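Worksheet: the structure to be examined is printed underneath.
Omission of a single protein chain aside, the complex is shown with its protein chains in their original locations.
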Amino acid sequence: MVKILDIIKDHNKAPMFDGVKKIAKKDLTPPNKNKNAKQYKDLQELVKAANIKDGDVISFHHHLRNGDFVLEKVMTEIQKLGVKDLTLAPSAIFPTHKILVDLIEKGIVTKIITAYLSGPVAQAVSEGKLKYPAYMHSHGARARMIENKELEIDHTFIAAPTMDSQNNIDGTTGPSACGVIAYPAADAMYAKNVYAITDNKIDGTSSKADIKGNLIDGYVILDKIGDPSKIVSGTTKITTDPIGLIIAKQAVEFIKHSGEFKNGLCFQTGAGGMSLAVAKFMADEMKKQNIKGKYALGGITKYIVDMMKDGLFEYLLDTQCFDLDAVKSVGINKEHRRISSSLYASPLNKDAAVDGLTFVVLGATEIDLDFNVNVLTSSDGVIMGGSGGHADTSAGAKFTIIVSKLFSSRIVLIKDKVSCITTPGETVDVLVTEYGMAINPKHKELIASLKSKGLNIKTIKELKEIADNECGVPANLEYEDKVIALSEYRDGTIIDKLKKIK
Amino acid sequence: MNARTFQFIPGNNPSMLQSSQLLGADAIIIDLEDSVSIDEKDSARKLVQKHVEELKNKQCMVGVRINPTDSKFWEDDLAITNKLNLDFILVPKASVDSLKQIKTKINKDVDIIVLIESANSLLDIKNILAFDQQIKAALFGAEDYAADMNIVRTSKGNEIEWARNYFVINCVAQNKLAIDTPFTDSDDFEGLRNDTLYVKSIGFKSRSCVNPRHIDTIHEVLNPTLEEYKEAKEIVELNEQFKKEGKGVFSYKGKMVDLPIVKRCLAIIDICETRGLY
Partner (left out) sequence: MTVTAGTLESNDCLVTIKKASEYKLNLKSIVIKQYGKHIEQLVANWAKNNNLVAEITIDDKGALDKTIIARLETAKQRMETK
């Protein structure tokens, strides 16, 4: 079996993507753990006791998003140890994690493995400052590599909004509540050393646990593990941009006529303004046609919670909460269920929820004529994101629907070649823009049927020509030879390599 | 002229000019007047000229609202618009006198829509509409009318009820398209629906808007229903048959059908078919 660290050290030996293939499910049993967590008086004591060595793999979860204090505080202590050549595997990196820029420049951190990279750290990686290429993967892939032992984590630090008397961790309560804590489930089960960092240790037991207490080796109580105002949004809102609304309406037109708009449908959409507009119009249409879905999945917002309350879904499967209403709902609605990232999207998990999806609505920075999608970089070739659940949901859903403006401020969506492929075109079914929708040519009958129903269907080449005529054909970006990031497809192969922009 | 919606587009705004054809309105009114500041009239004129000249893939009617004749801009506006391929010119502060001046400078073959936005112009609407054959429609500007009347404009619209009725009756009497005023509240879609239902009930077939998000709701209300469309087609077909037999009037489902009814049916069919509704 190929180890992730070996691929990063020599990416020329990496297994390359060769088309989407059926991935055999695996029955994976985590090691039996029955720990009795030791309390440390502060982070310094904990980090010293952790016995962190050169080359160790350290992980964090991103549920506190840009309000996270834990990564910075822990790495500050680790830096004092004088260790170097560490691999960092946080499930996502935000602007607040800027301490990593310094650690990268000093060679303390030489490898990064993550699903999402933004802010100053993304800038530093784009400039080639990280010693080895960053390893960019999907959420489901992270669960796979940990559970399948392709990546062995030495130390994981779990930000814990609430820890009860049995050391069970719950993300839905406490001053730094963030909702569901799905991403570190695999870390907690498989890492050598598991530490919890909390600002809310309570007596008694909480009724629900994201992470069981018997997995925890040690913990520290801090004053604050995060800034609540930056953890979840107060309210997520649907877009008021008339063009965004037009695109969203067209996406629902596709859904209506796809042949799969019926009882039992399973649905996922993003948290951006346009994606939420799709949810709203979908809800209106489901009510009109009396359709009851089975589950809604993914990052959950108020709009999805309301759809369940209105009887449009039997239950919700939540991997992260995007707003306060979602956080509240997990606590009080029985059918608002938490799932781990493995159960969400692991390609090895036979019960992965993405495989049951009928429709998923996603964005894209760039897309090419074969429907290959880039969500890793901006149009300038600079890293500003990552696959997240993109490749997983695209693979699992019957219909993957990309919604995007064809061009905006002269930045065009459709290119001959994208800066870096994250999601292969074979898993993408339709692109919906304000100038019409392009359906993957493999759906011959659907294309004919939708044309006859009067939908604005164009080929992806025609859409590209419209953009090129309006904006002019953009010049190609110029790259140096240095590979600064590897884009992994969820089956463990490398689907693309990103080079440094000149 | 047969259009359900007229969307205002600020003339000095490249973003809105670029997306104007995609909004779904039956017509767009590119504005050189109220939405453009005095210092930017020249900018707007040039920007509009370039965007309209290079317009490919026209999806709807395109017109321009020029500045009023009591400003120093209207002649330069017309000098530009006369060179463009436009469907109509919207003349603000329309009056018989202002139209006399407009006629000396405007292209003979572009349609004119008059903007009725004061007490005087409302009372003189009969003469204004009759002034020239180039005039094909009238738009009721309730905001400026309310300012002229020194009354408060509300979303319920009681204060403009009489004005609206007088306006639409005059338009219908002279066979000109009556275009209602924009709805005041951006986010009150229930209110928009009710207001549009009301104006439909008194004879309006068209309304202008400032907020593009209103377009769909207005269309839903103003569109003939599928039943109305089917019935209209039946009546027109029957009319053809009866005409051959020399009958000018006939009975349909217990009601008398004569020429005005047939004309209304033709208009229904036209809207449904040109906009691909059914």
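Observations
We just call them A and B in the order they show up, numbering each chain from 1.
FYI, contacts are C-beta pairs under 8 Å (C-beta built on N, C-alpha and C of every residue); 3 or more make two chains touch, one makes a residue touch a chain.
Note that the structure is a prediction, hence the values are computed from the model and not measured.
Taking every chain of the complex into account, the chain not shown here touches A, B. Residue B:N13 is the one among B:N13, B:Q174 or B:N211 that touches the chain missing from this view.
Residue positions on subunit A in contact with the hidden chain: 379-381, 408-412, 470-472, 474-475, 477, in rising order. Take subunit B: the residues that touch the chain left off the picture are 12-15, 18, 42-43, 46-47, 49-51, 53-54.
As a working rule, only the chains that are shown with their structure count from here on.
Inter-chain centre distance (subunit A to subunit B, centres taken as mean C-alpha positions): 48 Å. On subunit A, the positions that touch subunit B within their shared complex are 240, 242-243, 245-246, 249, 434-435, 454, 469-470.
The part of subunit B that touches subunit A in the complex is made up of residues 18-19, 22-24, 56, 212-213, 216, 276.
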